[in-house]
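So the structure is just underneath, and the comments pick up after that.
With one protein chain withheld, the remaining protein chains of the complex are depicted in position.
For clarity, chains are labelled A, B, C, D, E, F and G in written order, and residue numbers in each chain start from 1.
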Amino acid sequence: MREILEAVAAGELTPAEAESKLAGYATTDAGRFDAAREARSGVPEAVLGSGKTAGEIGDLAATAIETTGRAIVTRIDAAGAAAVRHELKATASETTVRWDERANWLVATDADFERPAIDAGVGVVTAGTSDAVPAGEAAMIAREMGADVTRIDDVGVASLARTVDAVDRLREQDVLIVAAGREGALPTVVAGLVDTPVIGLPVATGYGHGGCGEAALSGLLQSCTALSVVNIDAGFTAGTQAGLIARQVAAVREND
Amino acid sequence: MREILEAVAAGELTPAEAESKLAGYATTDAGRFDAAREARSGVPEAVLGSGKTAGEIGDLAATAIETTGRAIVTRIDAAGAAAVRHELKATASETTVRWDERANWLVATDADFERPAIDAGVGVVTAGTSDAVPAGEAAMIAREMGADVTRIDDVGVASLARTVDAVDRLREQDVLIVAAGREGALPTVVAGLVDTPVIGLPVATGYGHGGCGEAALSGLLQSCTALSVVNIDAGFTAGTQAGLIARQVAAVREND
Amino acid sequence: MREILEAVAAGELTPAEAESKLAGYATTDAGRFDAAREARSGVPEAVLGSGKTAGEIGDLAATAIETTGRAIVTRIDAAGAAAVRHELKATASETTVRWDERANWLVATDADFERPAIDAGVGVVTAGTSDAVPAGEAAMIAREMGADVTRIDDVGVASLARTVDAVDRLREQDVLIVAAGREGALPTVVAGLVDTPVIGLPVATGYGHGGCGEAALSGLLQSCTALSVVNIDAGFTAGTQAGLIARQVAAVREND
Amino acid sequence: MREILEAVAAGELTPAEAESKLAGYATTDAGRFDAAREARSGVPEAVLGSGKTAGEIGDLAATAIETTGRAIVTRIDAAGAAAVRHELKATASETTVRWDERANWLVATDADFERPAIDAGVGVVTAGTSDAVPAGEAAMIAREMGADVTRIDDVGVASLARTVDAVDRLREQDVLIVAAGREGALPTVVAGLVDTPVIGLPVATGYGHGGCGEAALSGLLQSCTALSVVNIDAGFTAGTQAGLIARQVAAVREND
Amino acid sequence: MREILEAVAAGELTPAEAESKLAGYATTDAGRFDAAREARSGVPEAVLGSGKTAGEIGDLAATAIETTGRAIVTRIDAAGAAAVRHELKATASETTVRWDERANWLVATDADFERPAIDAGVGVVTAGTSDAVPAGEAAMIAREMGADVTRIDDVGVASLARTVDAVDRLREQDVLIVAAGREGALPTVVAGLVDTPVIGLPVATGYGHGGCGEAALSGLLQSCTALSVVNIDAGFTAGTQAGLIARQVAAVREND
Amino acid sequence: MREILEAVAAGELTPAEAESKLAGYATTDAGRFDAAREARSGVPEAVLGSGKTAGEIGDLAATAIETTGRAIVTRIDAAGAAAVRHELKATASETTVRWDERANWLVATDADFERPAIDAGVGVVTAGTSDAVPAGEAAMIAREMGADVTRIDDVGVASLARTVDAVDRLREQDVLIVAAGREGALPTVVAGLVDTPVIGLPVATGYGHGGCGEAALSGLLQSCTALSVVNIDAGFTAGTQAGLIARQVAAVREND
Amino acid sequence: MREILEAVAAGELTPAEAESKLAGYATTDAGRFDAAREARSGVPEAVLGSGKTAGEIGDLAATAIETTGRAIVTRIDAAGAAAVRHELKATASETTVRWDERANWLVATDADFERPAIDAGVGVVTAGTSDAVPAGEAAMIAREMGADVTRIDDVGVASLARTVDAVDRLREQDVLIVAAGREGALPTVVAGLVDTPVIGLPVATGYGHGGCGEAALSGLLQSCTALSVVNIDAGFTAGTQAGLIARQVAAVREND
Partner (left out) sequence: MREILEAVAAGELTPAEAESKLAGYATTDAGRFDAAREARSGVPEAVLGSGKTAGEIGDLAATAIETTGRAIVTRIDAAGAAAVRHELKATASETTVRWDERANWLVATDADFERPAIDAGVGVVTAGTSDAVPAGEAAMIAREMGADVTRIDDVGVASLARTVDAVDRLREQDVLIVAAGREGALPTVVAGLVDTPVIGLPVATGYGHGGCGEAALSGLLQSCTALSVVNIDAGFTAGTQAGLIARQVAAVREND
């Protein structure tokens, strides 16, 4: 902070510039859509589709494209995706839209947008199709942050051989996100087999006592391995955390 | 019931005998110590040491010896064990006392007592020493019910090779009790490897969220394998359930 | 494991065969539908209908028939059942379809399928019609595993005479599954009357505090009898656990 | 209220008298010890011993004797009981002290005290010695309120015959308090056998999930019989509720 | 029991008669609708409408009329009520149908049915319209059991004067049911003003933490007055408990 | 912020002064003891005695005196109070020490310290002695902040007349803190009688379900009156919130 | 109270007048709509729209206008708002209706209604649009109580600069309501920056563990600043509490 203040004292910076710099030191405010979030915290701003009307999602996506060249929407259904496509057509710029019907995310980019490329691998591991939504969110955002994402699916502890067969692929990654449905044992088993950081992602499957992902979450928190954890179904958080780790690794690679 | 009533009608049974038989059809009451429990439900009556004074434990143990030839006490400390030894010396009959200092149980038998012998194997599986108390309780009571009990220790999922190495021993058993501390993944992994009935026994290890065995319990209830479960630290219940299963198997063996 | 490795060393097994054997030692992977599950763990693979579209259920059922000769679907409604019938008609082979409208399960078999037959009895006990779904699931899967299943219904503790009247039928079984709605007292009362292993199956009835089966589950876990327990509404788990116990008993019978 | 006001208008009552009457219409305040509680709500004021020093208990007991002729103390240990005896000796009046070492209550009365006598029976039912403290509290306070209290012990559902044998004694009572430890099934079974009002009293036994009486409490709340319930270990509340019901019955008897 | 057995021994009773008597000693089974419930436990059997189709409700109501002269249905909506009317018209006997649209209950009786009349008063107290359903259920069943029921509405603690104004009416009752929504303070305040037994009935109002009646329930269980409690929204249970208490009072009145 | 920056640009402020001002804009850091807290947030820094050794408390108290002229310690026992006295004697300056043995707080001031005086009344209302600790903490800190604090004790809802009798004193206050033990009904009743802001302070009394203040807390959160709430036993928080309100009122008075 | 009674004794008041005054001392009952609430407790009575039919809302709004000149409805949707407009047109008097489509409240006033004006500022602070409903409710009711309400939006802790930028506006208020979604950190950060009383308002955002506002609520209760708290989404309560505080401040201003 003192550097900026000295620059003001020295007349090298106007007070207005200094204010803006001091503000930007924490954040820059581009209205409701936090276009400066990526610069500040390394995580691209995304629109959470659930709880918004198709119209609102379309508006926010257009703003996102305009300010950052890319719109990322999670938990968006077919109607929302259609609204985004419609809204983006109405604007002049050419955009490419990808929509994952299963994992419920949409990414739109304009012609000039160039995704960052991080030379580090993020593995996203699941036991089955019931993990598709949060695992898909995690993979998407890690990829949008630039990481090299690999899906390693159908690795369930109830069929241990599958887990063991996947060991080599697991070990090749720089960081792993492991989805955990039902009793949530998979991340613990994986973390015992690799020396890579593992992020446990509890999935809201199951019913009865400990259902809705609570058993998986508490199991991950109790794991005797070096797991860190995100909230139930928080695929976006797991993916951004993995993306930030990948960035640290890649920053080193680039530095050399 | 009608048989008994017809026997009364036929004068083959006095009303008093019938009443006793009809009562005994559910239970016979030998005072506070339910000496008839084993005959009725296949499970020997045991004294829960915790919450009782050493004197009370000694008295109940003496009654148990007197009525059934054997006293089984769980959750008993050194003082309780000493009290039982002292009390039993004071009585005429010769008794043998075994006390497991680690698993906190005591079994005393008089000279004439003959433990039943069931030709069926119960495996008690643990990940480490923190499972010692409930696993020890389970093993003791299954053995006292007559089963052939095998301990399979140090089988933790964080070191998967140990689990895999134990597969043959696991498959040799007629029924398995698998202790589950921390995140409780072991019983699920084991149940995926064997075609034997597995009883999950959550252990009150761990701290923080899901501590005191709650994470393990909810994980076991959510397991996608064919597990059944008992309460946290309920080694006695797990052992008796395994013992009853072993009895069913053995009854068939004996029938042939 | 060493046997396989020695066979490789001796040239009796190619490395590829050995790899496959070592993999199969835990499981064989027939795609998403785990056709090898029954061989490995004694429990037939089943399709959970809830959360799947009718089309997806139909596809999985067809795969199941193809690979194992039988499709078992739980929590399937009329639309799902229709989809399965339609899908199976489209395939060449002749299939028989049974659908239980009340307990919401469907079992389809092709002409060549032969259900295993286990010479051991599983009793499924309920207090009333609100237990129909989980009890029906439990009975179905135990029967599909080959057990001789008997339903013992309308045995509620609020009308104790009914319970007492059922004692003889209860005692004839090799293993009992007892459904527990509301306060969950029935399994405890039953377990006090028989010397057979009892599996408590909590049912998600009730409302207010302890509703949705939580009171029943915690009551079963606290029971002073030798009960083991499955999760709320986990009829499938209770049935498979009972089936595995029945298999152990029957294996002995067949051995002789 | 209008009656009092008209009496004031008519000069039959001074304003001060009226104020006192209007206040007394709800309660009269005899300092910290609510000596007027019995007159107002039918329940004698009692001193809760736990959390108080022996000296404080002694002081309050002396005040109680002085203002109402009787001191009732619950959850009092040997030291507290000694302090009360010592304090009461120091006062002039002759007092009789009863202390129940097991149920931890003490009742002291002066020579002139005459316990009310209610011509109605309260049954206090337990399964075993672990119910002794709350059941003892309940029995004591119901008796102090004047009811004719009968203890019906060792009636556990795991030995159903004992329950059935007690039916006649259960039916003779005007109101029943049934203690419920562990899984809490007993009050439901009893309420299915009698047409008397039953108050379920959960007891803080058990361990693990649902321990400390929570399983029993939720089971009682879910019971499909006409039970009402009090909090865990709230023997005093159960006893006073039963005493109030007995008073209603007795009031009618006396009216005739 | 011995009396019956001696009658058999004496030939005064055939074994079949005895069996029937011994069974009836607890209950008589009139199929799924427990027609004998009232005789045994003093509480009329009722049909819980929720979770049943209109057709099922209609059938059960017809059976109820046939076996007991009266059908009581709770939690029944307009469609269910129409179905009952339709079903009952189809049967020969003349029936009278009352349906409470607000509290969602229906009572139908045939021409010969005569409701018992108990000379004892049950007060049902509410704070407002949100208590209407459980309070209405409670009032209905207490009335059907024969009690003299009085509604005392709009008595909320946030307007204390209303509570105080109701004191005389509250004191006139033999037993009170007090509904408790939101924070559940009303039953405690009422129980401090009267010497009548009070049954607290928590109502599932409120939102956020402690919502759905949990705050009210736990408040009632913690009350320092002599309250007993039923589960959240368990108006039927509260009403039957009050009815049983009223029966005890009335039995005395009739005895004289 | 811009003002400061412009002053720097104008040379009126050195960069170092500006930095300090910008930092102080939120806080000034006087080491571990936040001496600037009162200036910044209006709440004096206090030392939480529990979990600290007597020596640590003594040290912190001395630092507090040195930097602010006053030391406030909460949850301090006799040993801690002695340590503080001893430590303060060792320092040169004369200090006055007040220790409340019941509410477990200690306030020490040096000779020059002058407590602020706020012309606004804070009422602290309790039902009985079990509320003494948190209510005492609340009263102390509000008084130390300068408010005119009045204790209104023994106002319990189970004896409604006492509550009604206190209405005038309640209405005289500018803000009320109402302690809520057991079922927590008192703040709701009080808030219905006054038009003053009421802060509900749940107290960790009670046992069983909803014990340790949880019933009171959830009841306060559900109250249909305009209550705000603090955590269980958080007397200090309640007192400071009341103190801040009193300051707002007083600021206005002083402004005139 | 004595004043009224002495006036009766003196004949200055008829008994009927006195009764009415004593009743009004707590409240006056204008039927179901508590028209006297504002006079008694300073908080205007409002109609909770959720759970009521459009017709019922319309009726209650008309009554409110009639008795108090204003109708306040919360949680009201478009249909309800239309019903109110329709109902009010049907009545003779001219009314003005404001409906906030986003925050779901409606306020209608007749021509003569004059809102109180309190010379004190209430700030309502939010992090984003997901806080709109409870924050909007809070702002509306504080404004209807007469406070000078300022919205301070888009102040989220994840972009700290925005929070810091708002400090001046935050410090200008007499009392602050700070909405707290997700992890609920904002009120703690704000309370560390100002010396104004802060009321934390948890918002039911979030999912998974701690979702629905529970994490925010428990975070606010644990805050080490001088926060008071209301229930999740209880914007109305927060607004009335702030309004009462503002009234205290303003009363002082007016007194001068």
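Here is the rule we go by: a residue touches a chain if its C-beta (ideal position, glycine included) is under 8 Å from a C-beta of that chain, and two chains touch if they have at least 3 such contacts.
Predicted, not measured: the structure shown is a model, and the values here were computed from it.
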item: Chains in view touching the one left out; value: A, B, C, F, G
item: Residue among A:Val125, A:Leu193 or A:Cys212 touching the omitted chain; value: A:Leu193
item: Option touching the unshown chain, where A:Ser41, A:Thr67 or A:Thr150 are the choices; value: A:Ser41
item: Contact footprint on chain A, counting only the chain that is left out; value: 25-27, 40-43, 120, 164, 167, 174-175, 191-197, 199, 217, 221-223, 225-231, 234, 237-238, 240-241, 243-245, 247-249, 252-253, 256
item: Touching residues (missing chain, whole complex) on chain G; value: 156-160, 163-164, 182-185, 188-189, 191-193, 206, 208-211, 214-225
item: Positions on chain C where the hidden chain makes contact; value: 1-2, 5-6, 8-9, 11, 14-16, 18-19, 22
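One rule holds in what follows: only the chains that are shown with their structure count from here on.
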item: Centroid comparison with chain F (C-alpha atoms), farthest chain; value: C
item: Duplicate of the A-B contact set - from E-G, C-D or D-F, the pair where over half of the pairs recur; value: C-D
item: Chain E and chain F: spacing of chain centres that average the CA atoms, whole Å; value: 50
item: Inter-centroid spacing, chain C versus chain B (mean Cα positions, whole Å); value: 26
item: Cα-centroid distance, chain A relative to chain F, in whole angstrom; value: 43
item: Set of chain E residues in contact with two or more other chains; value: 22, 25-27, 40-41, 158-160, 164-165, 191-193, 208-210, 214, 217, 221-223, 225, 231-232, 234
item: All chain pairs that touch each other; value: A-B, A-C, A-F, A-G, B-C, B-D, B-E, C-D, C-E, D-E, D-F, D-G, E-F, E-G, F-G
